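The other protein chains are all here in position, but one chain of the complex has been omitted.
For clarity, chains are labelled A, B and C in written order, and residue numbers in each chain start from 1.
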Amino acid sequence: MTNMIGLILSESYLQLNGLTDKRSVEALPIAGRYRLVDFMLSNMVNSDITSVGIVTKTKYSSLMDHLGSGKEWDLNRKNGGLHIIPPYSGRGIQGLSEGTIDLIASASSFIRRSKEDHIILSKGNIVANIDLKEVEKFHEENSADITLVYYESKEATNRDLGDHIVLEVDDNCRVRGIEIRPIRPKSRNVFMNMVLMGTGLLQYSIDEAYARGDRDFIRDLLIKNLSNLKICAYKFEGYVGFVHSVCTYYSANVDMLKEDVRREIFNSSRPIYTKIKDQVPARYGSEASVHNCLIADGCIIQGDVRDSIIFRGVNIGKNTKVSNCIIMQDSVIEAGCELKHVILDKEVTVRDGGRLIGDLTHPMIIDKGEVV
Amino acid sequence: MTNMIGLILSESYLQLNGLTDKRSVEALPIAGRYRLVDFMLSNMVNSDITSVGIVTKTKYSSLMDHLGSGKEWDLNRKNGGLHIIPPYSGRGIQGLSEGTIDLIASASSFIRRSKEDHIILSKGNIVANIDLKEVEKFHEENSADITLVYYESKEATNRDLGDHIVLEVDDNCRVRGIEIRPIRPKSRNVFMNMVLMGTGLLQYSIDEAYARGDRDFIRDLLIKNLSNLKICAYKFEGYVGFVHSVCTYYSANVDMLKEDVRREIFNSSRPIYTKIKDQVPARYGSEASVHNCLIADGCIIQGDVRDSIIFRGVNIGKNTKVSNCIIMQDSVIEAGCELKHVILDKEVTVRDGGRLIGDLTHPMIIDKGEVV
Amino acid sequence: MARIECVAMILAGGQGSRLGVLTNEVAKPAVPFGGKYRIIDFPLTNCSHSGISTVGVLTQYQPLDLNTYIGNGGPWDLDRNNGGVYVLPPYVSMSENKWYKGTANAIYHNIQFIEKFNPKYVLVLSGDHIYKMDYRKMIDFHKEKEATATIAVMSVPWEEASRFGIMDADEDGKIIEFHEKPENPISNQASMGIYIFDWENLKIVLEEDEKDENSSKDFGKDIIPKMLSNKMPMYAYRFQGYWKDVGTVHSLWEANMDIIADPPLFNLNDSNWRIYSRNPIKPPHYISNDAVITNSCVTEGCNIFGDVDHCVISDGVTIEKGAKVRDSVIFPNVHISSDAVLEKVVVGEGTVIGKGAEIGLESKDDNPYASHLCTNDIVLINGNIKIPDGAKIYKNSMVRTFDIGGGDRT
Partner (left out) sequence: MARIECVAMILAGGQGSRLGVLTNEVAKPAVPFGGKYRIIDFPLTNCSHSGISTVGVLTQYQPLDLNTYIGNGGPWDLDRNNGGVYVLPPYVSMSENKWYKGTANAIYHNIQFIEKFNPKYVLVLSGDHIYKMDYRKMIDFHKEKEATATIAVMSVPWEEASRFGIMDADEDGKIIEFHEKPENPISNQASMGIYIFDWENLKIVLEEDEKDENSSKDFGKDIIPKMLSNKMPMYAYRFQGYWKDVGTVHSLWEANMDIIADPPLFNLNDSNWRIYSRNPIKPPHYISNDAVITNSCVTEGCNIFGDVDHCVISDGVTIEKGAKVRDSVIFPNVHISSDAVLEKVVVGEGTVIGKGAEIGLESKDDNPYASHLCTNDIVLINGNIKIPDGAKIYKNSMVRTFDIGGGDRT
């Protein structure tokens, strides 16, 4: 049993070309049968959190369709459960609210109604399997006011780190500095956009920040309070996949072809839940040849498929070669095609003999429902 | 088993003073524990309809909170179930759509996905317990293209009828004329805003109307087609309460104090479903004196209450007199008060000794959450 | 599958014969209580509010009503994907074909069920107690004490102590002695029949006990003494608050009266601890112009035209004009006709009381319906029967079916 509630803040600034034209980044299909938000939501549920708010901003109808009443995450509850919080439910703000503090403020009544002592704030665009109860334990053992979760990115270049928030952490796990998208990062500790703190402290801080007109959670609430509050950092040791660009989306997908990553992420004692579709098992034809692929239910595979992620209900015809691709739900690739480094969005049809070749650094994206 | 789907079109033009400031008319609390839409929704469910769309327009968050996943109406289903259709899901219409045809067009994909042959279109602001299977049977027996449901309003004055749509019906149940808010009505047959027709015919008609730029279902689809289509009328013989003004809202409530109306409306073989609140039974104190009242669970009654409708969780103090009132959920009337012809919205507090006297023709309305 | 920390097992198997005709057709836990509840609502609600979402209900008598009442567990928020509520009757195993012998045997036969969820703790509850309790606090206490078993106890009057399992514990709460229904109680700390066990240890003791031919397979009589003699650390968790065993007609009636006392001895109207139940689908109740209603609770679907004082009226009850009902508990869908007079009566579900019937009259010696199950002047009327117009029934009666000539003694 736990003493936390969860709040997932929708990312609204991220644009992944056509992939996010009609959906928010949290609703991106990933790893064959999931949506990106499933990972963070499952982390919360697996940490016995029974009350989760998701603050949405724009293009949320795809996310709402996916989440429904929260049944698949066991969050269709009388007490607590899943709350999709539209941005306009804040204190009479007109139009869409801006900035993280506004997003959190939209969730004020959700936060105020909860009886739990702690809240986990998180973005929904991360692939990781993390036990948040461990974070809570760390938070309590360190008597922290705020705990930030990070991982050490050993291979990251300075340029990679420039996309992130980087933490300076001392030997006592205390945060000494926070750099936002640094040019010359002082450490390789990448903040995972997960914050654990007291619900009361959050509520108070947001009220104050709101009154002052502050808008930015990191700058105005964390950096300014580095010395006033005890801000600690919890180091996460597992796999982390951030999705904030087409390239990181592609790599977070193909990372699932690695056995160790798959074993960790789909840890059976902390499973990743998603919407059930009642698809039949995948079928392989007599001429199928499949190598190093993740393949979901409902597929019919008759061709040659390599190093790819194939979502539910995909149909790949005879004499077709698919390699290094991400093929989303219900797409059809007819006979005699060749696809390499391509991302097909949902319900795309590639007609007989079609040929699409992208590049690893620039995968070709075909928008939902297109016929090629 | 039935062959119908249901579509409830939200009323957006109706204004009932403060009562509809923050909710649509369908979300109005009524009869002690219901919302107005519960009646039409229950009619559909009790007629074995398992797929219901509700086209909303504005101020729908109160309606969505009430309906949730549709569990209480047994409409949380894998196939069909409850669909709340926002107005913007239509064919790329910007902003809010206008006119009934636009509302129906918003539901195009809901209608197209259904496999049932018939659709019941209805507004959600009517109190009645009607077996729609009987309407379907009538429709089939008469080989009608469209069936309209009406009742004969014997006591209605011409002025009353001027608020309605009036039908001229011949001896073969065929509609010969339709008058919209007539000044000199030709009959007393009041259209109940319920239409049964083929889903295919509706889809076709809406497509055509849309192409022509028609906006009004009654004028453009019914009146214009009186001779081309076989439009029949089914006469409903039971109680009908229309809610389109504060006065009709008040009278639809107090009609429930009549035993025959109550018995018909809350017919146990066709029950009216609503959201479950797990309230305790109502408690009566030693000085309570209650006469001709409908009283919901969770109330604590210590005063003198007459000819009133008392919603869930209301508290009425000692030496307080309440008569001819509608007291909505969780309102508190402290000791020594006097209230007559008053409508208290939810969570109103009337302090010790408060006195509020309205008139039957103009009940006083106190807005939600006010303290008097 | 994620591990479940604690599984609750509700012992709902008793035949409840002390409740007389009330348990003819339904299992004791399905008996109505407090106007819109059933007895089983209380442990189920406690589980739900305590965050325990995996619950087994062990039953063997009349499971049908209980089964359909509990259904998918939705009303108690127990319709979970992993876990939820299960009704567990005995089943034919390959080797044997028996009913549950005792409370411990019932758990023993469901070891496989519990193992499925691989819990750390098992909470054993009784299906016939009325109380509100946050089991989380008791689990926290159990963890803090590193106990093998924790037993909830409460103070009872010394003179009643010999009716209970009595605990002697040290200052820290560690149990030193335990005696089931002792003649000379050494303390007044009585077991409430609520146990938390480490599953690993409980399983071992259950398996041992099953082999013991002299054991009656009961928690109080066998398992607890065995654990104590095995020197397993056991603690007493003190509970303060309302708790009542409603195993007799009088205690059931009394517990109902407790909720309408002013102020209530047992408060159901607590927005932080709503009692969940399968709500009937009925409109608000109607109180007519002629009715007089005081000191009572009334719920949905009732129509009151008569005179009601100090009663618990369940859903769908009609009380006609001129009827007078006092100090009574009326179960769902009862119809009390005009001018009937009832005093201290418990009326079973769906029964019709005829016009001018008088029930609860001063005792007379040759009362044909007298029953040792009905004490303290209470009359118990069976469900789904008809009491004829003008019938007279005396105090301390139990009426199975009304016979003009006489009655049935029990």
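Throughout what follows, contacts are C-beta pairs under 8 Å (C-beta built on N, C-alpha and C of every residue); 3 or more make two chains touch, one makes a residue touch a chain.
The model shown is predicted, which means the values in this text are computed figures rather than measured ones.
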Shown chains that the omitted chain touches within the full complex:
A, B, C
Touching the absent chain when the full complex is considered, from B:157, B:269 or B:361
B:269
Among listed residues A:33, A:83 or A:244, the absent chain is touched only by A:33
Among C:32, C:63 or C:332, contact with the omitted chain is made only by C:63
Among C:74, C:119 or C:354, choose the residue that contacts the chain missing from this document, as touch is defined above.
C:74
Which residues does subunit A use to touch the chain missing from this display?
31-33, 71, 256-257, 259, 262, 265-266, 268, 271-273, 276, 278-298, 300, 309-310
Touching residues of subunit B against the unshown chain: what are they?
1, 46, 48, 50, 71-72, 74, 76-79, 268-271
In subunit C, positions touching the absent partner
1, 24, 60-64, 67-68, 71-74, 79, 81, 84, 86, 88-94, 97, 99, 110, 112-113, 116, 281
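FYI, only the chains that are shown with their structure count from here on.
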In subunit C, what residues contact two or more other chains?
276
Scan subunit A for residues touching two or more other chains and write them down.
71, 76, 78
